[in-house]
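See below for the structure under consideration.
A protein chain is absent from this complex, but the other protein chains hold their places.
Chain IDs A and B follow the sequence of writing; residue 1 opens each chain.
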Amino acid sequence: MPLIALEALTVRYGEIEAVHGISLAVEPGEVVTLLGANGAGKSTTLRAISGLAKPASGDIRFEGRSIAGLGPEAIVKLGIAHVPEGRRVFPGLTARENIMLGASNRGRLARRVMSDETDGMFELFPDIKPFADALGWTLSGGQQQMVAVARGLMAKPRLLLLDEPSLGLAPVIVQKVFSIIAEIRRRGTTVLLVEQNARMALSVADRGYVLETGRLALSGKPEELWRNDDVRDAYLGGKAAKVL
Amino acid sequence: MSATAQAAKPAAARRIGGRFGGPLAYAAVAALATLAAIYAPFDDYILHILVETATYAIAVFGLTVVLGLCGQINLAQAAFFGLGAYAVGLGTSDLHVSFWLALVAGACVALVMGAFLGMSTLRLGGHYLAMVTISFQQILTLVMINWIPVTHGPDGVGNIARPAFFTSGHGYLGLCVVALALVGYLVWHLPETKLGRSMRAVRDNELAASVSGIDVYRVKVAAFALCALLGGIGGGLFAGGFAYVSPDQFSFAESIVFLTMALLGGVASPIGALIGTALLIVLPETLRFLKSVPGLYLAIYGLAVILIIRFMPDGIWGFVQSYLRRFMTPPPFAQAAPELVLAPAKLETPSALEIEGLSKHFGGLKAVDGVSFSVRRGSVHALIGPNGSGKTTTLNVLSGLYTPTAGKIALDGHDVTGLPPHARTAAGLGRTFQNIRLFRSMSALDNIVIGAERPGNALGHGHAALVDRARAALGFVGLEGRARDPITSFSYGHQRLIEVARALAGNPTLLLLDEPAAGLNSTEKLELRGLLKRIAAKGLTILIIDHDMALVSDVAEHITVLNFGRRIADGGAAEVLRNPDVIAAYLGAEPDAAHRA
Partner (left out) sequence: MDLALQLLFTGIGIGAVYALVALGFVLIFRATNVVNFAQGEFSMVAAFVMVVLAVDLGWPYWLSFLLSLCAMALVGALFNLGVYYPLRNRSFLPVIIATIGASIFLANSVLALYGPQPQVLQGWFDTPGIQLGPVYLDSQYLLIIAVTIVLVAFQYWFFEHTLLGKKLQATSQDKEMASLLGIPVSAMIMLTFVYSALLGGIAGILVAPVLFVSIQMGATIALKAFAATIIGGFGDVAGAIIGGLALGVIETFGAAYVSVPYKDGFAFLVLVLFLIFRPQGIFGERVAEKA
């Protein structure tokens, strides 16, 4: 049984239909990436899974159980953590506090446990250890991204949703973020990754899906997708792809 | 519906529609009401109630303007009412000046105070205005009570005179009704004027109003001052009606009564104001027990405010109107829409827009970092780049929503770097927004009329020229047949077209399009592509930002690419799209090593 399965999922934003009947599945332990140009519906798909957007029709099943229509607070308690686009680090809290709050979905935890686990996150992300007590808004984009991912991992998720973790980051930092994703995968957490940086995403993923204006256009192994002209189409537009 | 069928409709039905009735019908009703005021056999009690209703209603019209039209709050209308009343009271009883002089003086004082309060607060958020008006209200009450040598303190002012010819109860009521009718007419027609349209635009969407060339701050101050003025006039007439005024008649509680009247009747229309005023004056009179327990009727008003806001935000008249609208059809246009003429200023400079060394930093973040490019007159120029590359920041700096940290922007050869958004629009900049910003309470046509009213847009004089221009723009985007439909009835794609039409109606020198394809389905994208080509064919210069590379590569002749706030490529479309840096920016650089373990 797949860990998460979308069945003919349709999501609307007011008058815009952002996702039209997408079906896909992620098996336990897999890293799967959703590719596509801006506005293709990638973020909306993640928002629907984590409960921020309500599906207009179709179903979302987590371990076989329908979670469509549940609120975000209930869904994260089931073990789905969403690290949204733009990092969304709490600006007025320190890096440490931000990470600690990631465990809010796990009921009453002893303070010791929480503190130890937070320290564990700083081991995984040594780059942000010196900034543990800096307020969120003073951190650089890359540091914020690491805090956001660490915060997501504190939920001990069985499924981690990562939305554009490389957005606005310098290439060196992007490399770092992706080596962390590789590490997360090595530890056995299932990841659904939305990325604009197709090369990077395909370098860590087991499988990939390509969305085009809210519909599933393609799916396959990373090597196949990378070689496929349609992927370039989706990013650079039809005419451009022919020019290439 | 045919024109004859339209004419066959009873005049009353059309008047009820509010916007389509003629001034003649209004004058007839006003004359009848005045005659009734003078000749109907009312006793003194009824006369009192009617004078109170008429004078209060004038003050509540003020709230129709400031709250209903302009969306700003005023919790001191009783204070402005009191200024007018005390001016007439003190003027006629202590200073023995004529009633008319005192009335005008009171109205002027109210106007000046209103303008001052508005000017000091309206640049800030709405809660400041709410608190400042409450404070002003409290201060004025303090002054009325404590400045005894002038105001007579808590005793109040008596022996207030009425003007000659209007000394009888009936005569004075007639005067009040005439004043009510005149002020009511002005408020009724205000939404049809440039100022009134600007107010509605500000209420619906301040950002869109400012990029349509409206000076948002000035419009707000004007609305607030107008509201205070009407408060002063109503108060002056009130004082003459009752011969005696005292501070408790103009307390904060009364300001809340005014507010409740406006909300209950319907804050968007003077008809609603009149209904609300009459109800809240007559109801407590008939339900005497309400006034027998102090505080009870105000407690009910407070509760009513909460309930109205929650369940009937448009008030009684808004509710009635929504039913009436079903039976009303606006008259069709007699002629077909004229063709849209786009005649952007043609000057010597080869580029319509010149950007030099533009930077915008947020704290340590360099969102835009020394970007330069120029947009050739008559060309379609695209600005692209991955998410977070600084495109939208550039656009916001261009349209004046952000002040640049460094750099220069020249539009048509004129430096516009320091100008606020509305002044840039006046200088010839038109724009649309990624997340559509239309004036949602208005029809498609009214939205575009506001665009056509752009300062600096040379049109013929009169309303007809504006409407023609707006219809031409609407026709150009293919929606001529739905001019009168409310914005909310249009699909997302059509709303986008209306936004483009709004910008086109202003006849801009340069059209900025911020992700016009965002949220459109494939059919709508095709339509958009066609529209952009037709605009380009008319010679208008376009700067487009979009992610849809198919669209960009199809319409743009010239492309500038940003990444990390810097320009990484600039040149002809085909050449730029072949640039390896651009491809890397979009697809990502080759990773050092595969991360899959």
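Just so we're on the same page, a contact is a pair of C-beta atoms (placed from the backbone, for glycine too) under 8 Å apart; a residue touches a chain by one contact, two chains touch by 3 or more.
Remember, it's a predicted structure, so these values are computed and weren't measured experimentally.
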item: Selected residue (touches chain absent from view) among B:Ala37, B:Ala105, B:Ala161 or B:Leu263; value: B:Leu263
item: Candidate in contact with the missing chain, chosen from A:Glu7, A:Glu63 or A:Glu97; value: A:Glu97
item: Sites on chain B contacted by the missing partner chain, in the whole complex; value: 71, 73, 75, 120-121, 123-128, 130-132, 134-136, 138-139, 142, 145-146, 252-253, 256, 259, 263, 293-296, 298-299, 301-306, 309-310, 313, 362-363, 365, 367, 393
item: Those residues of chain A which, in the complete complex, touch the missing chain; value: 50, 52, 71-73, 76-77, 81-82, 84, 88, 90-93, 97, 100-102, 104-106, 111, 114, 137, 151, 155
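Everything that follows uses one rule, which is that only the chains that are shown with their structure count from here on.
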item: Intercentroid distance (Cα basis), chain B paired with chain A, Å; value: 41
item: In the complex with chain A, residue positions of chain B that touch it; value: 364-365, 386-389, 491-492, 495, 517-519, 521-522, 547-554, 564, 574, 577-578, 583, 586-592, 594-597
item: List of chain A residues in touch with chain B within their complex; value: 13-18, 37-39, 140-141, 164, 166-168, 170-171, 174-175, 178-179, 181-182, 185-186, 196-201, 203-206, 213, 232, 235-240, 243-244
